[in-house]
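Left out: one protein chain. Kept in place: all the others.
Think of it as A and B in the order they're written, each chain with its own count starting at 1.
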Amino acid sequence: MQEQEILYQTSPEVLAKLEAATAAATAAQESADLAQFMTNNMWIFISAALVFIMHLGFASLEAGFVRKKNVVNILFKNCMIIAIGLLTYCLIGFDLMYPGDFNGWFSIGAFTSLGLEPTAEGMTAAYADYTYYSDFIFQAMFAATGATIVSGAVAERIKLPSFLVFATIFVAISYPITGAWKWGAGWLDQKGFYDFAGSTVVHSVGGWAALAGIILLGPRAGKYTSKGIRPIMGHSMPLAAIGVFLLWFGWFGFNGGSVLSADPGGVSLVFTTTSIAAAAGAMGAFITSLIMFKNYDLPMVLNGILGGLVGITAGADVMSVTDAIIVGFIAGVIIPISVTAFDKAKLDDPVGATSVHLVCGIWGTLAVAIFGDCADNYGSFGAQLLGILAIGAFTFIFSFILFYIIKVTMGLRVSEEEEEKGLDIMEHELNAYS
Amino acid sequence: MQEQEILYQTSPEVLAKLEAATAAATAAQESADLAQFMTNNMWIFISAALVFIMHLGFASLEAGFVRKKNVVNILFKNCMIIAIGLLTYCLIGFDLMYPGDFNGWFSIGAFTSLGLEPTAEGMTAAYADYTYYSDFIFQAMFAATGATIVSGAVAERIKLPSFLVFATIFVAISYPITGAWKWGAGWLDQKGFYDFAGSTVVHSVGGWAALAGIILLGPRAGKYTSKGIRPIMGHSMPLAAIGVFLLWFGWFGFNGGSVLSADPGGVSLVFTTTSIAAAAGAMGAFITSLIMFKNYDLPMVLNGILGGLVGITAGADVMSVTDAIIVGFIAGVIIPISVTAFDKAKLDDPVGATSVHLVCGIWGTLAVAIFGDCADNYGSFGAQLLGILAIGAFTFIFSFILFYIIKVTMGLRVSEEEEEKGLDIMEHELNAYS
Partner (left out) sequence: MQEQEILYQTSPEVLAKLEAATAAATAAQESADLAQFMTNNMWIFISAALVFIMHLGFASLEAGFVRKKNVVNILFKNCMIIAIGLLTYCLIGFDLMYPGDFNGWFSIGAFTSLGLEPTAEGMTAAYADYTYYSDFIFQAMFAATGATIVSGAVAERIKLPSFLVFATIFVAISYPITGAWKWGAGWLDQKGFYDFAGSTVVHSVGGWAALAGIILLGPRAGKYTSKGIRPIMGHSMPLAAIGVFLLWFGWFGFNGGSVLSADPGGVSLVFTTTSIAAAAGAMGAFITSLIMFKNYDLPMVLNGILGGLVGITAGADVMSVTDAIIVGFIAGVIIPISVTAFDKAKLDDPVGATSVHLVCGIWGTLAVAIFGDCADNYGSFGAQLLGILAIGAFTFIFSFILFYIIKVTMGLRVSEEEEEKGLDIMEHELNAYS
């Protein structure tokens, strides 16, 4: 027996080599893990940059769809919204939306969690496939989107400071609360509500707030007359088209980044479904508006593209290409019908934001129940409807009350003279073009 | 002897450790391979997004170069082209162009290969350095480019539905067939024809179709008069300049993505040669137009940049920086000469698309034979010429016949009144600016 024990001995050199091989394999694994982490993280911060460009998309689209006399005003709003969005999300929104992850529910003053110093935790901690700062900047770029959607719908008649107060409170409080219900692993998430990149959490939220604003503001002067609806055309179709293409471009980050990693299958599927839905949205709006208006209607096709994008957003990761064609096409069909319906209801939305973001947002969320190949217990029709209603009700009521308070305190609508002469000259003493 | 056998025994622990080290090394290798796959795949889908933005580039450029009365029309066309391009490529083009890779030659109905469900194969199968969906979306963004090139050349006088029918059939059938000859590993590829990112396969193809359209349409009213050529100026130079810069930006994906991986050497060389050729193209057009017209001619410089980009595209991966300067500069020199020659031939091209995409596409393809450092049996002068002629002949004839059929059935050209009043009001009932 003793002899056998001796026989098992291995020379120190071989043992050292084995140690070295094991250590080398471990080191290689760590390097490979770091390489994956770097790639995943890079896709998140590139996605943040892409989502950022959506704010230029919104600015261009909204500027193009308003009249010449209100262009400076809408550009000013869009500049301030991104600033307000980033700062408030940094100050309270981020912690409010992801309470579990960082430092507790409703941690106002959570500011400090972003760091008085660039902490090692913030820069390297792989609590996910990306850093804390990547997470923040990606989510922060999303946050302002809701308010931007509102700005288009209430354009040409809302007082600038009133809008800015609304946008600040809306982005700082309302958006993160409903966002937390789903993306903060909150109660809606536990009920099985599925919303991949935010057809409901982002787009319909913006749409509900827009609707509240539209109702309290009333239509633009001269839109709904005793002789019928008077179309008020946007002042620059090139600007509007640039806006839509940039939004599509940014949506690669909005949806693609929502994979939350550079997972090759996940992101490439999402790129495909997103683009195909946008294309089908254009087609749906093209055909429907041709039938309805006997016309090649550019604004409808532009909004059809956006409708397709909003529609696919809830389920871009759980749909086939075929599904994406259907979801996008129906979203495109919805656009001219919805725009016409809102006009009949005398709800005046200069850019069609409610049709695009609210109606197609709802459609996309429901479409998950019809087409989505979700994980267990997610995406049932009931869960989707619950999510739409719960987030819709909260957002609409919050926004309505907030707009109402602003209306009775600061006032919401500019004077008739100001509306007539244009907000650019009256509020900014500047013409957009000279 | 028996003793020696016993001596070779190694303890179970050591053997287990060895097993573990081997397994760890294998796992590390797999992780590292996945990391590389993730990075390669990411570059392809980011490139798809960059190529997408070229469609905004084309839309802006073409809108800037047409008259105010036809802006909505050109924007509408560009929105529909990207939609048509993506959908037809999804339905038949992709399989038609890469028949060997997927499910056989000319597999109309191949639609299903993109999946009724997001298949595991589509999302993960590394048949290359990227997924099936990444491949599709990258190639699909290319597909619409050809038709976009046509839209600029036939602008301001073609009937919208006629153009849309042409674009659909052209993108669905003609482009993938000639594309398959080279990129589908077809007969031209086997003959040694070299076309890295598509000077011929994409750009000259668009140019030939444009030429066919121009011939059958005839010039815009009032362009070629008894008193000589009357220049018809574009309505917005800022739009045109934005278009060119966005095209350059997108070209980083068009050429860079054509490396088909994130290969550090390959992509960084291509970025350098592409940009340097664009810069040299600007310089060539600047100097040549200064000599020819005694003028600092912005449209020529803008088209010089594009000419440089088209010129380098066939050989961006097989040229030195010095080569890129020469190829780009000559492309820039070609632009004012070619534009002038087309005008003398009374071939009216409002945006200079034939000079940029056809003439510089041919130049760039031939330049591979002169400067390119290709792999064996590729890029001889004979092979390049064969590729130019074969693809040119097929595309021109296909396009001419298709345009001709459309002409005698649907009609190709708008009425004189429509051309006079502008397509925006007549076909879209909308002014671009109000």
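Just so it is clear, a contact is a pair of C-beta atoms (placed from the backbone, for glycine too) under 8 Å apart; a residue touches a chain by one contact, two chains touch by 3 or more.
Since the structure is predicted, the reported quantities are computational estimates derived from the model, not experimental observations.
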Residue, one of B:179, B:234, B:307 or B:422, that touches the chain absent here: B:234
Options B:190, B:295, B:377 or B:409, residue touching the unrepresented chain: B:295
Touch with the omitted chain, as defined above, among B:93, B:152, B:207 or B:256: B:256
In chain B, positions touching the absent partner: 4, 7-10, 14-15, 18, 21-22, 24-26, 28-29, 31-33, 35-36, 39-40, 42-43, 46, 50, 67-68, 233-238, 241-242, 244-246, 248-249, 252, 256, 262-269, 271-273, 275-276, 278-280, 282-283, 286, 295-299, 301-302, 305, 318-322, 325, 373
Interface with the unshown chain - residue positions in chain A: 6-7, 9-11, 14, 17-18, 20-21, 24-25, 27-29, 31-32, 34-39, 41-42, 44-46, 48-49, 52-53, 55-56, 59-60, 63, 71-72, 75-76, 78-80, 82-87, 90, 111, 114-118, 120, 122-124, 130-134, 136-137, 140-141, 160, 236, 239, 242, 427-434
